[in-house]
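Note that this is a trimmed complex: some chains were dropped, and none of the rest were shifted.
We just call them A and B in the order they show up, numbering each chain from 1.
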Amino acid sequence: MKKILLQLDTDAQPSVFDAVTAYDGGADIVLQYCAITPVNVVPLLHGVMFTRGGEGIKNSAVFIGGSDVAKGEALLDTIKSNFFGKSRNSVMHDSNGCNTTAAAAVAKLSRTIDLRGRKAVVLAGTGPVGLRAALFLSDEGASVTVTSRRLEKAGKACEYLENRFGAKVEPAKAHDEDSTRKVLEGATVVLCTGTAGTMLLPEVIWKGHETLKALADLNAVPPYGIENIGARWDGENVGGQVLFGPLGIGKLKLKAQRTCVGRLFETNDLVLDAREIYKIVKKMQ
Amino acid sequence: MKKILLQLDTDAQPSVFDAVTAYDGGADIVLQYCAITPVNVVPLLHGVMFTRGGEGIKNSAVFIGGSDVAKGEALLDTIKSNFFGKSRNSVMHDSNGCNTTAAAAVAKLSRTIDLRGRKAVVLAGTGPVGLRAALFLSDEGASVTVTSRRLEKAGKACEYLENRFGAKVEPAKAHDEDSTRKVLEGATVVLCTGTAGTMLLPEVIWKGHETLKALADLNAVPPYGIENIGARWDGENVGGQVLFGPLGIGKLKLKAQRTCVGRLFETNDLVLDAREIYKIVKKMQ
């Protein structure tokens, strides 16, 4: 019996990245669907819930993707509420790669340094990856600050994290060198999750910073978020500071996504969202 | 050479149910297409007619699905008229699961009792499954009545059966307990194919009914069509009456659909619509 992954994408075209990665993760067949909403998803879901009985049902699983995390979360909630009893399939949510990318970055940081009781800052952290990273850093015991150019936006992002995941993180405004320097006071860890091509952390701030020991950057388009980082750095030690560039993290992200898809076919009752994915990725190292 | 099934769906999204079942039935690859009409189907059809010569052509086949049986039938007619000589592929029509579901139900009833000369009633039988079931019951030699809440609707349904399949069945109105009791007078077999969640046949009528010996219900959402039936009953004997619930029938329906898809790849000239599918399913038991 073929392992069939139902790829539900909220965008106008289903992601090629997710499909290729699913095949590499062990799916035999990926059924690609796009423009999926909580309304049109139900009959599609029934197509995996009711076609394979008994042990066979674990050979059908669901992947939720697309660029919009809020839409992906709404789909996940709808799907979970339509399962009943043993009539359920394993499901993974990774809209915009938010979970696997953030999990890969934080797993690398947490391997570098014990995060318990440390201050961690996610610069430009209100996007899908930044918020997941803040959650994982917080779960690791760090005291987390999420920054934005607008304090209000950072505040709303923190509210979201508390409402959906019960995580408490601090909002802060960081819009220039001075405010960035200030928010990093006493921080051990910093992660940049800003817009592609935008430098957020000048070398003059990070290099030789008194407390910063582990730094990571997820911006893959130069100029990078951390000035003068190497995109392929994967634990580069620069005078006692350890740095991870976007491509260094990207390898683990890709492996993480493949691994998680593979897990979906082991039982029929997995729900892989943020924390479940982080747990898997942390053990992968 | 891979066995490729061209899934032509008349709905806005192609059915996941049909795709998964096709893979389980032996297709190596299912090419999923949606929003298919008699106009846009032609170039797609050419894509299976002209890509594999000689013996190879039987490795490409066509499946017509979607929620609208009339649209599916129009597609089937167009496809058949576009084949010529040896340039043809096997094709199966099962819009809304009409053929495989009705075939599974009637096959179970016909195994229970010899239908020749008996009266069979299809309650709320003007939908796609009910009409196919009426056809199969009629072909088995039963004298068939199809009911609706509106006599006119039942009449039109019977006209359709005569026009498309040359089958003669009787229309009747059944909208409450009295009219239902009346239409069942002298009936040996009853099948409920009404709307999900609508009870059609109260226990006070069916239980211990003088002539009713075999009863089946295809409504899978409680309350079921036959009051106090068990959804998983698969030939349950209740005081001499034999009952089949929706999930009991559903297992055979699923197996029927897989088997029929598998048959498509044995030769290149099968046309599996109502009667051809019933023949296959009857032999499966």
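Here is the rule we use: a contact is a pair of C-beta atoms (placed from the backbone, for glycine too) under 8 Å apart; a residue touches a chain by one contact, two chains touch by 3 or more.
Since the structure is predicted, the reported quantities are computational estimates derived from the model, not experimental observations.
Assembly remark, whole complex in this entry with 2 chains visible in place, copy number of the identical chain is 3.
Convention: only the chains that are shown with their structure count from here on.
Per-chain Cα centroids separate subunit A from subunit B by 46 Å. Here subunit B touches subunit A in the complex through residues 12-13, 15-21, 23-24, 30, 32, 250-251, 254, going by the rule given at the top.
The touching residues of subunit A, counted against subunit B in their complex, run 1-2, 4, 6, 29, 31, 33, 40, 43-48, 50-53, 60.
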